[in-house]
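The complex appears here without one of its protein chains, the remainder shown in place.
The block that comes next holds chain A.
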Amino acid sequence: MFSCKLFGAVAGVAVAALSATGALAQAKDKIKVGFIYVGPVGDHGWSYQHDQGRQAIEKAFPGKVTTTFVESVPEADSERAIEQLARTGHDLIFTTSFGFMEPTLKVAKKYPNIKFEHATGFKRAPNLATYAAKFHEGRYIIGQIAGKMTKSNTIGYVGAFPIPEVIAGINAFYLGAQSVNPDVKIKIVFANTWYDPAKEGDAAKALLDQGVDMLAQHTDSPAPIQAAEARGKFGFGQASDMERFAPKAQLTAIVDNWNDYYVERTKAVLDGTWKSQDVWGGIDSHMVVMSPYKNMPDDVKKLAQETEAAIKAGTLNPFKCPVIGQDGKEIECKGNGALSDEQVLGMNFYVKGIEDKIPQ
């Protein structure tokens, strides 16, 4: 107890000294962590997985950390919700959708002593860090599975919006399929919503009606994979393991795993070591997890496992150069043997072999 107090006193002096120079690093006993979700926690997709991360924090620091969340926050109206958390004594605030970027930045500037973390964005500040996951790594794997397993030689993709994150996913998926099946065709439908189960299902049905037998999705509800199940076709879970919605159709799912990252960042605030940074984790850092490979022949399963291992080991990059654009021209290679992170994060072209055009 005594040493504890002594430590507190010393820390206090240190803080006083540090704060004079503007660098405030302070260990804390008790903190409040807040979350802003774009969808409902029950969506069984994107927001659900972020909430799993929140629960992981509660488990990791019993009694030390309290968490709160605000769900279904419209992107256009998020500033109020973020500011509300800032005003009610939160020390660390995670805003978990790309559309929260500007509002988060605005509130972060207003409250310099609160730490902010924004998912999938690119604007940072001394108290605003960004983080995202390389989901395209998982999409390359499911592309290979789809390319191997398709009988109609046509695979389908339900996208939310034609934004770089989704485009990169489509390209990675198609490149994966092409790597094992050079003349495979892809059909793409944008639902223009992240979350509308009925419409996502209709989009999936439209693809299935037009001869697609492998269905990948980049929208948040299990409706597309369920549509595949109803037609006896195959699909891939998005964001969380959707096996219970489609036990026969789900080949695997790309699971977002924010748990480790959230626990680590909360600990950093507790320890006073939090710094603004930009993290982009993939399969190697467990931010992207593949759920068990099922409903597929052994050789396909083996291929998927090998690809996963290669990506994890860093020997395989879905966007390894040369990457050929739709017009047949090679994309300039700005990274080290592969497209650079910036090129992937800002991707606005389809690769060769995709016949559709990106809606502009």
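Just so we're on the same page, contacts are C-beta pairs under 8 Å (C-beta built on N, C-alpha and C of every residue); 3 or more make two chains touch, one makes a residue touch a chain; residues count from 1.
Criterion: contacts and distances are computed from a predicted model.
Could you tell me which of "Simple sugar transport system permease protein", "Heme exporter protein C", "Menaquinol:cytochrome c reductase cytochrome b subunit" or "DAGKc domain-containing protein" is the UniProt name of the chain missing from the displayed complex?
"Simple sugar transport system permease protein"
Pick from A:42, A:112 or A:232: which residue touches the chain that isn't shown?
The single option touching the absent chain is A:42.
Just one of A:203, A:269, A:287 or A:323 touches the chain that is missing; which is it?
Once the missing chain is taken into account, the touching residue is A:203.
For the chain that's not shown, point to the residue among A:34, A:121 or A:156 touching it.
Touching the chain that is not displayed is residue A:156.
Considering the complete complex, identify which of A:80, A:248, A:275 or A:357 is in touch with the unshown chain.
A:357
Since one chain has been left out of the picture, which residues of chain A touch it in the full complex?
39-44, 72, 156, 162, 187-193, 195-199, 201-203, 205-207, 209-210, 212, 221-223, 226, 230, 244-245, 355-357, 359-360
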